[in-house]
Structures are given as C-alpha cells and as structure tokens.
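Following: one structure in structure tokens, then a few remarks.
A single protein chain has been omitted; all remaining protein chains appear in their positions.
Chain IDs A, B and C follow the sequence of writing; residue 1 opens each chain.
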Amino acid sequence: MNYFLGKDISGCGLVGVMDQSGRRFSGRDIITSIACMRERANGLGGGFAAYGIYPEFRIYWCFHMMFESKSAMVQTEEFLRDNYKLVKDEIIPTKEDKYVRYRPLLWRYFLQPKEEKMKLHYDLTEEDFVVKTVMEINTQIEGAFVASSGKNMGVFKGVGYPEDIGRFYRLEEYEAYIWTAHGRFPTNTVGWWGGAHPFGLLDWSVVHNGEVSSYGINRRFLLNYGYSCAFFTDTEVMTYLFDLLVRKHKLSFEIVADILAAPFWDGMERESPEKREILKALRITYGSALVNGPFSIIVANSESMIGLNDRIKLRPLMAATFENKLYIASEESAIREICPTPDKVWMPKAGEPVIGRLKKQNG
Amino acid sequence: MAKRSPPTEFIIERDDEKCIACQVCVRMCSNDVHSYDTETDAVFSDSAKCVGCHFCETICPTGAITIGRNPSEFKLNANWNAQVIKNIIKQAETGGVLLTGMGCDRPYPIYWDHIVLNASQVTNPSIDPLREPMELCTYIGRKPDKIEIQITNSKSQIPNYRLQTLIPPQLKLETPILFSAMSYGSISLNACRSLARAAAEIGTFYNTGEGGLHKELYRYSPNTIVQVASGRFGVHKEYLEAGAAIEIKIGQGAKPGIGGHLPGEKVSEEISSTRMIPQGTDALSPAPHHDIYSIEDLKQLIYALKEATRYKKPVGVKIAAVHNVAPIVSGIVRAGADFVAIDGIRGGTGAAPTVVRDSVGIPIELAIAVVDQRLREEGIRNQASIIAAGGLRNSADVIKAIALGADAVYIGTAALVAMGCSLCQSCYTGKCNWGIATQDPYLTKRLNPDIATQRLVNLLHAWSLEIKEMLGGMGINAIESLRGNREQLRGVGLSDIDLKLLGIKPAGEAW
Amino acid sequence: MNYVIIGNGPSAISAVRAIREVDLRSKLTIISDEPYLNYSRPLISYLLSKRIEKDKMPFCQENFYEENQVQLILNKRAKSLDVKEKNIILSHKERIPFDRLLIATGGAPIIPEFRGRDLFGIFTFTKLQDAEEIARYIRYNKVKEAVVVGGGLIGLKAAEAIIELKIKVTIVELADRILAATFDKNASSVIEVALEKIGGNLLTNNTAVEIKSKDKRVSEVILRDKKRIRAELVIVAIGVRPEIEVVKGTSIKTNKGILVNNFMQTNIKDIYAAGDCCEAKDSLLGINRPIPIWPVAASQGKVAGYNMAGVKREYSGSFTMNSIELCGIPTISVGQTYPQKKGYEVLEYFDKDKPIYKRIVLKNNRIVGAIFLGDIERAGIYTGLIKDRVDAGSFKEHLLKEDFGLIILPKEYRKHLVTGTGIEV
Partner (left out) sequence: MGCRLCEVYCLVQHSRTKNIIKAYKGEYPKPQPRLIVEEKGHISFALQCRHCEDAPCLEACITGAMYRDKNTAAILCEENKCVGCWMCIMVCPFGVIGRNREGKKVISKCDLCIGAETPVCVKNCPNEAIIHEERK
C-alpha cells in the first residue's frame, strides 16, 4: 500500500465531548462543533470516534473496515472467519455527499474470538489476540484497513472536511456518551481514508494535532515492547503508547501524562520528595516515551476521555464543563458553539491532563 | 645491501634571523632534537629525531621554529606508498613489531561525515536554548521494564502515590559525555588529576583504565568509573568501593584481542604502589581475562563485582567493536551488565602494534546502529545503557552517535588534544613533551593540572552548548527524545546497505 | 606621650618610622649635634673621592621629618640627662623634657696617644664634617702625600678615596696585616696586593709615635721603628667606640656601650638605646656587645621604636657583617670569619688571579662565618643560613659549588623562606 509510506504530519482541529454520567447523545453537536474550526482543516481528512453506539452488541468486538477492493474484502472475511465467530456483519450506512469522494467499501463486523484459536495462543490475552488480528490485516492484506476494533464503539473517518464526513456517515442518527472529532490539515501525505483521524485500536481512539519530533525514538521504544508501527503516524504511536502504559503497565492517566509530557528535571526539584522520586523513576525508565515537540491530543476509551498538551504547550487546548458534560477542544469557540453557558472554562497547562471518567457504567 | 634507516618524517626549519639562541627548545625537547653549540653560540636541530609533537614550535619565544613534513618523496606508487616502504625498512632494521600510539589513522570511511541532522521548519517550532530549558541530563544504568505505582486513596480527594519499583543504581551525567579509560601509567598523574577534576566540575565521569586508582584521586570517587581489566592491576576492595561504577574491560578499539604492556621503566614507585606490582617490572595485561573464557564466566565476574559492592553501583563491560558486536552485546546485557561501552576501530591507545590498530575492528557508527537495533528487537534495550567510543571528534559526532542509539559517549583522544596532545602517535616512547603520556618527572610537571582541567571543562562546556543548539533546532528539548531517534538523521553518499545497517533514510527522503 | 631621640642616624630614623607606624599623634623630637638634616656616614669616603655630590648624602628624603611630624633640634649637643626629672640637658639653661627617650648617639673615633696630636692636618674620618674639612685642607695646602693610621675598613676607605685624588698614601697598620678584625690572611693578602696595584704604600706591624710639623701644620710622621714619612695630611682611623658621653654620671648602666635588654631598653624604664652606642645581643657569640654596623643599627632602632610606642617587639639579635668594595674588589664578610679556637671547619675556594676568594666557616655543621671576595653573588643566602642556624650537613659539599642556591637547601627551609609563590616544586 504505497499510501502507507511516510510519517504523517498534521496541524489540525480537535474536539471531544463526554457525558460523564454515561447518558448518550446524538452526533449532531460534535459535527456542529468541529465545523466551526473548518479553517484548521484543509479537506484532506476528517473523522469521529463514538462510544456507546452498539449497546445491543456491547460484548462483541466491532471492526470498522475499509476495503479498497472486493478481493481485499473477501480475503479479510476469510481470515476473520478462521479466527472469529462472525456474530453480525453489515455495510456501514452512509449518505451520498458531493464533497466526499473516492470512498472505499465501508463494512462493520461484530466478532467473538474462537475458543480453539484462543487456546492456540494461550499466552495472549483476548485483547492481544485482537491486536494481533488487526496488525495482520493492516500489514498483510493489500487494500484492507481496520479503522476501529473496540467494543461498543466505532471510528468513522474519511477524506474530506469533518462536517461533510459526519453527514456522510449519518452520525446524527447515532447516540454515544463520548464523541471525539478531528479535522485534518496534513502537510505531507496525500489524504487517504485510513490515514484520517481518529486512529483506533481496541477501544482506544486518538485524535491528535501536532508533530512529534521524538517520533523516531518513540517508535523504536515501542519496538522494544513488541509494537511494530505500520502507518508511520504520530496518532498510531500515541495509541500504542497509551495501550502499553495504561492497559499493559497499568498506569493511571495522571502518571501517563507525566511520562508523555514529562516535567523538566529542575522542575522536579520543586516537588515533594515522594513525588520527585516517582517523577525521576518515570523519566529514567520511560525517557524514550517522552513525546517531544508540539502536540495536543484527545484520547478516549470506553471509560474515559483525556486531553493532553506537550510539555511546553506548543499547541492549543481548551477545556470546559457543563453539568455532567466535559468538553475539550482546540478552540474555545468550538466549545461555546455547542455549550453557550459552560459552568467552567479553562486552559490546561503544558503537560497537565484533562481527564473525564465515566461515573457509572451506562445501562 | 648497506644498512639504512628510514628517511626522516619531519624537517625542522629554524629561522636564523629570529633564533636568539635562548635554548628554550634545547631544554624542552625530550627527543634531544635541538642542541646548543657554544663555539658558534647557535642552536642546531637534528630532524631525524623529531617526532613532530610541535612542542618546540609552540614554546619558541620568537617563532623561529617550523616543523614541516619531509618533502623527500619516493616514486609515486599507490600500492607501495611511503608509509609502507618506511615500515618495511624499519622492520628490516629492527626485526620487531611496529608500535604506535593513539587511534587508527588509515583513511577508512568516516560515517559521521556522511550523516546529516534535521531541523524544524514551519510545521513545528524550533526551540531557542538560550531562552528555554534544554535538557542534556542522562542516566547510565539498567532501567526496569516497567514502573509500578501503588495508588492509595487518602481522605483528601488527591490520591496517594507510592513507588513500588526499585530503580537499579544509575550514573547521573549532566552532559552525555564521559572521559574514556586512560590508565595512570599510560598517562601521567597530572593528566589523571586533570580528567578527574574536570569530570567533577562538569558533573560527568572519568575512567581509571586498568592502572588502579592513585591514593590522591580517591577524593574524586563520586566521578570515577573504576576499571577491572585482565591484569587486575590495583584492584582491591577499596578500589571497587571508590568507583561510582565498575567497568570490566574486555577489549579496546585500538587493539581488539590484544593485551596491554606497560614497560618496566615506566613503573615508578608511585605506579608500582598504585598497581600493586613490583617497581620496575613490566605490567602485562593478558589478551583475555584468564577467568573469562566464555559468556557465562563473564556473568560470574559481573555478579562477583556486584556482590562485592552490594549491588550499589552499576557494573558495565567494555568491548571493542568487532564483526559480531551485536550478538556479543546482547549476550553481555543478558549476562547482567548495566552498561556496555563499545570502542570502535578509531579508538586510541598508549601503545599498540600498528598493524592491529590499523586493521582490526569495525567503525563505531555501524556498531552503535546494529547493537541498538538488535537490543530493541530482543526487547532488552532498556536493560543496559550503551556508551559509544572510538574517535569522536566534535559535538556533531556526539549528537549523531546519540541519535543512532548511544546513551552517552566516551572521549579520550579529544580530551588529550584539549590538554595539548598533537597526535604525534609516539605515546609508547614515554617521552611525551606535553607531559601527558609519560612518567618522566622532567616531563610530567609540564602539564599543569589547573590549566588542563580548565581546558577540559571548556571543551565539554562548548560541546554541550553546541548540542543544545542542534537539539533546539530539531525542536527537541530533552536529549532522551533524540537518543535512538534516527528519523532525525539522513545519510549522504552512503550505499543502500550502509543506510540499512545504520537504520537511517537517505537525505532527500521525507518522513 | 612625648618621644625624644638623641641622634639622627639609621637607628634614629627607623625608630621614628616604627613609632609613627603605631602612634601618629604624640610629639616626637630628634636632637642631633650635627648641622645636617641627615646623611649616611658610610658615604663620606665617596664624597671625599668626589664619586658622589653632597646632595646624594641623605639616606632619607627631606620631607621625611614633616611627613612624620618630627621636631628637629640640630646642631645642639645633648650634654647629659636628668633621669629622675626626665630631662635632657643641652646647656645649663636649656632642658628638653621627655616621656620616652631613645639614645642613638652612634660611635666616636678612637684617637691614640702620640706627640703632636693637636697639629693642623690631623683628622679622624667618621663624620661628614671630617670629609669636608679634609677636602678643604687638601685644597688649600696642595697636599701631595698622606699617612693613614689604621688599616681597618675606615682607614682603607679613606686611603682609597685620597689615592683617587692623586695623593700618595702610606697606610700604617699595627697588626701584621690589614683588616685583621674581619678578614683572614688570604682575604687580607688579596686586598693588600690590590692596594699596592693602585699605588697605596702599606706598612704593617707599625704605628705612628710622633708627628712633626712645619708652621703648625703636619709635615712628617715618625713611626715606631724610627722610620720617617713625609706627609702633609694624617688620617687617624684605628677604630670607633660607642659614644656614651651623654649618660656619664647618670644611673644608666654602661660597659663599653650602654647596656640594653632584648627590648633595647636600658636599666631605666623609659630610656632606650640603639645603634653603635649600645651593647645588644650578638646572636652568634651569645653575648652582648657593640656591633657598629648600619643594618644592625637600623633594626635595633626599629625594635626600640616599637617598644617605645608600646608594641612589644623582641630583638632577635644580630652579628657582625660588612660589605665594602676595596680597590674595585667587592668584599663581604659575615660572622666569625677567622676563629682562633679549634672545633671549626673551614671550606675555601681561592683563585688569586681573578681574584676570587670564598671562605665558609662552620661549627658542628652550622655556618658561623663567611668571606666573599670578587664574587659576592647570592652571599645573602649564607647570611640567612648563619642567622637561622641551619644545619648544613646535608648540603655542605654544595656550599662553594656553582650550583649553590636555594634549591640545594632542605625543602622545609625553602618553605620557611617562602610559602608557595614561585617556588612551588
């Protein structure tokens, strides 16, 4: 896939909305919000992540697939059937839009790993097994790409302005308790559907604005932990870093923020001894996971949504709350567009995470 | 045929207009090149004895002396060049192994000069190190695979964190440059002093080499890496405890697979007591450690040393970069080394057979690249730090080495040059006019530790500033974000296979 | 406080410096029986020989007295003292009160008994006045020939000066050689030879018994051996004695000179003495005796000054030493150069033709005396070794060698001399 060559640089618009009580709401707002940051994008990519959209299938892994060809689809389904029980599969409903072109085949699958296959890979968790599947499809099946692979969530993305993409996917018809959106302004790769944000793996989704100067080492750091990056995108690296640090190393988001946007050595000197000890230990151990260079990201999974800035805040990030809702966006205007009277609006400091957590699992 | 000695290498030109016959050169030259003639009240020079150290040239108050290369040429011959012929003549004369000093001077490709760095333009901002923090602080030592933190919810909303993972002992470097192993014996005590003091002042480390630790230098222990080599010279409890870290020396870039030999005349009273060998006897370091004939033996020594120092300090291993370097290092790391120093073919020495120095080993650039890649593929890169050594000449070489994957670098030759060395490669004669590679009290006192220390500090300071400038240019404000970050490197005029081994893209290719 | 100093020589001057270092307010008076601000007595032979002009005679600048607020009473002789009343008696009607007094009257020439000692043309040679009068006398009487009685330093300097004025000089010395007091035979012989070279005529084992005259002026000197020598000028220089007239008949204890303790204090609490007039510690012989030489006078004056001003300073003692150039040959003699007793070790280097002569005298490995003729470079180091009583055992053989220098001395001694600077080895 020649698209996959080259690392993705982008300067973009982000927004994320979460109802921390778990109440689900339509995608209309998020489209409105991202639309008002149109000039941050250039029509070469837009996308959304939505959590809580498949309640009736919440126990199954849901793959959002993009196929460039029928044969790719056939190959993929064959491969999936080998390893999973296909509970359900269907085309992803869309609505023609004159601004959205060169669309691939968009299909979604609800899957359950086969017992006997899992037995073969007794050393893998179910998550690892899914990750393995995703890697294999993305790297080995020409023209096939897994846009998202979590449970009760999905990523909807493509080439075009985000609001157009949103309408194309008919997101106003979905209801989710977390929505994140991204308008892309790629500065070197031609826009391609798979390359748009959010990037998804398991129930992780990442929207990202920035260029990561430490990309080279972050990627090779992940290699040390068995992650091989296929897409050369910052987003991909971010996603894996979160997966490694949160899912595998069981570190809290606050700690992860202290790793990705590590405080300066002499800043640590001003902390309490206990805190200093921890910060030093983190930096000594995870120095290569420090994400250097300008970025602001919104990362989400089924329980939470996190906004984070680089260690010297070279990219914009705003946050606001209104009742149960948490808003994170590149621009305050994007928040006020859909939440005119927030309880609180603030600008997170460099490296200071904004964390939204689900209060009670929605029923 | 008639006996003949090789043609002199240098020609000394003395400007009689300027020469005031003050005889400073006569007093200073340890090779007795210059002599004063009372009859004519004039000074004469015997070029044949000149090693080209330029000391007289430097110290002559009227600049009357110029050292030039001997223009006398053999018939041009690409194969049988002058050096080759001279060496043959020498050996025909002496029947012995040709010795030399310092690092390999053969024109092998210098990869540093075919690697260029990146800088930010538009898409992300570069950072001005004069206005914003720029971090070079580096930790050398084993890093845990992961950190565990226990979170206990206190009454107050803010949760309580407690570190559960023990961080193994580390060396903290203010700048990722250390002084490499140079033994007291190969260099003078004043030189050792200067290195130690400079290391302490800068916040980095110097390395005792295999010469033991002179009692006077114990005060610098917090900045000392003590070496344990095949000769085990001066190795005892206090010695091991004095070091901030311990380095097992297996090999050296200038003479892989070759032992060391400090001639008896250099083994003064001080040295004999420091090395714990009889005065005047040759100090012979065997080629191998005779208790290390395999990797598992090395493991035993590593843990013996860790036991001896109660796991309080990092224990590392130094090897020469050879063909199989990547697997070897992997083995060393798995054997428990907390850091591995790799010394490339251009690494220096006090004395080595010329033929070995010039034709054994591989360039450090390739060694770093393949070792770092191998360790990451095996998932053990975090288990040991890599210190690269072997002819690093400037801050650019340093930053490139780090971008290729080294945690820090050792500099030896550069440090010596800062102290006055002019690379005449005659260290093994023990007549170093600059007072560095000698034990002759007439010569050693020429190296004033105050001056030398300052010059070393200046050098490291200058390099650190340059590194910060280059980091800032790349939009990076912490050295660890460059370490192993080969995306910031591009190759110029390198073959595909070189690029592949170095793990870098050719210049012109984007992300 | 009211300080008074009798005398205006080196000891007086350094006393003033010492006092003013501590006490800038108090009254300070100098009484001198000479008319001059101050001058250096050793220089009178240079003046006589016209090597230097009179304006070069002072050894400290004119403004010295104002700068140090010294009241000068010149040309007045202190006749005696009223110790009880603390008065200095200048004349029956003129008395000067003092709180603390320093007697620095220096020395006076010894004049032997011989017939005709009151004639015109007979001079001593210690004061500026002497030099000037001799010069005037020579001018008016067209002196052709002269006799110098006494072959000591003063006599020889006088003789040398007169010879330089193209006058034929005969030196008459009682002993068997000149400079017997400070030199050994070799040293004396070198100078004797040199003296004759420049035309000096020397008679040893001899002395003047009578001086004949023509119209009240000297015409001829008759010696002990009846030899008669024509001479229009006679200079008597057989030595000096402490000048202690002023304390005669007071309770101040004297011997040859005024007796003082190590603080240069006489037996009377507020009265001090320094210089040629007193008997202070000879650190070499371990006895008190007069050492009539410039450096000693100066250092004694300094010690006296400090103690007078209330700063305790102990006099470390000194020993005889002299540096003088005779007939173009520099000479330095220090300490016991010619001990008669045994138990002494002598090292010598003698080169008659140069001429260079070096003589080191040791007693159980400590240097106690030295003579240098011709080559006097670095002689001070030996003086230092004598002063500090350094054991020379370890470096004896170097003492007369070319390589002699601080470097052959024990490191500790070097360090004691200088700490660090320039000599870090």
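Heads up, the rule we're going with is that a residue touches a chain if its C-beta (ideal position, glycine included) is under 8 Å from a C-beta of that chain, and two chains touch if they have at least 3 such contacts.
It should be emphasised that the depicted structure is a prediction, and the values quoted were computed from it without experimental measurement.
Asks: From the touch rule at the top of the page, work out which displayed chains the omitted chain touches.
Replies: Those shown chains that the absent chain touches are B, C.
Asks: Which candidate, B:20, B:84, B:97 or B:355, sits in contact with the chain we can't see?
Replies: The single option touching the absent chain is B:20.
Asks: Check the options B:68, B:264 or B:441 and report the residue that touches the missing chain.
Replies: Within the whole complex, the residue contacting the unshown chain is B:441.
Asks: One chain isn't shown here. Among C:127, C:281 or C:387, which residue touches it?
Replies: Going through C:127, C:281 or C:387 one by one, C:387 is the residue touching the chain not shown.
Asks: Specify the residue from the set C:88, C:134, C:309 or C:332 that touches the hidden chain.
Replies: Answering carefully, the residue with contact to the hidden chain is C:332.
Asks: Determine and list the subunit B residues touching the chain excluded from the picture.
Replies: 17-18, 20-24, 27-28, 58-59, 61-62, 435, 440-442, 445-446, 448, 450-451
Asks: Contacts of subunit C with the missing chain: which residues?
Replies: 10, 14, 40, 42-43, 46, 51-52, 56, 58-61, 294-295, 298-299, 302, 321-325, 330, 332, 334, 376-381, 383-384, 387, 403, 405-408, 417-425
Methods note: only the chains that are shown with their structure count from here on.
Asks: What chain lies farthest away from subunit C once each centre is taken as the mean of the Cα atoms?
Replies: Here the answer is chain A, farthest from subunit C.
Asks: By number of C-beta pairs in contact, which two chains lead?
Replies: After tallying contacts for each pair, the winner is A-B.
Asks: For subunit A and subunit C, what's the span in angstrom between their mean Cα positions?
Replies: 106
Asks: Mind listing the subunit A positions that touch subunit B in their complex?
Replies: It is residues 6-9, 11, 187-188, 210-211, 213-217, 219-221, 223-226, 232, 248-252, 255, 262, 264-266, 274-275, 277-278, 280-288, 290, 292-294, 311-312, 314 of subunit A that touch subunit B.
Asks: For a test of understanding, state which residues of subunit B touch subunit A in their complex under the given definition.
Replies: Those in contact with subunit A are residues 120, 123-125, 127, 132-133, 135, 137, 139, 143-144, 146-149, 151, 161-163, 165, 167, 170, 372, 375-377, 379-382, 403, 405, 474-478, 480-488, 510-511.
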